[in-house]
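With one protein chain withheld, the remaining protein chains of the complex are depicted in position.
After this line comes chain A, so read on.
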Amino acid sequence: MAIRARRYEDAKQQAGTNLELAWWVFMRISGLLLVFLALGHLYIQNILINAGEIDYDYVAKRLSQTTWKVYDWLLLALALLHGTNGMRYVIDDLVRNPAVRFWVKTVFYTVVAILFFLGSLVLFNYDFQIS
């Protein structure tokens, strides 16, 4: 069950397990990092350039540079973990039937895992052959 505490001390008391408390802490830490990673990403792709003019060459060139591979993968991993755990809280609140909840989560986690694999592939396992 999701922790409904405000304040770390309350969260500690409400957490059924150490794992649940760890997720509560993770949401705060990853959230703080994502403020910079995600807003930085939006600033670069929407403010510094015209997002409506992005083409294959722009993406290929960007994804060929180690700096952006690392930046994007960090953003990908943290955002997916943060978003998936957040969605887990939402599912726990909305889907009351345990059997249905189990299958909703199973399908959802599977989709996320596939997309995480795909995103990691495009970042680290594909040669865009920029001359």
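We adopt the following convention: contacts are C-beta pairs under 8 Å (C-beta built on N, C-alpha and C of every residue); 3 or more make two chains touch, one makes a residue touch a chain; residues count from 1.
We adopt the following convention: contacts and distances are computed from a predicted model.
A.B. asks: Match the chain absent from this complex view to the correct UniProt protein name in "Polysulphide reductase, NrfD", "Lysyl-tRNA synthetase class 2", "Succinate dehydrogenase, cytochrome b556 subunit" or "Sugar ABC transporter substrate-binding protein".
C.D. replies: Checked against "Polysulphide reductase, NrfD", "Lysyl-tRNA synthetase class 2", "Succinate dehydrogenase, cytochrome b556 subunit" or "Sugar ABC transporter substrate-binding protein": the hidden chain maps to "Succinate dehydrogenase, cytochrome b556 subunit".
A.B. asks: Determine which one of A:L32, A:L74 or A:V107 touches the chain that has been left out.
C.D. replies: Touches the omitted chain: A:L32.
A.B. asks: For a quick check of understanding: of A:V59, A:L74 or A:V100, which residue touches the chain that isn't displayed?
C.D. replies: Once the missing chain is taken into account, the touching residue is A:V59.
A.B. asks: When the complex is taken as a whole, what residues of chain A touch the one chain not shown?
C.D. replies: Residues of chain A in contact with the hidden chain: 4-8, 11, 28, 31-32, 34-35, 38-39, 42, 46-47, 50-57, 59-60, 63, 76, 79-80, 83-84, 86-87, 90, 111-112, 115-116, 118-119, 121-122, 126, 128.
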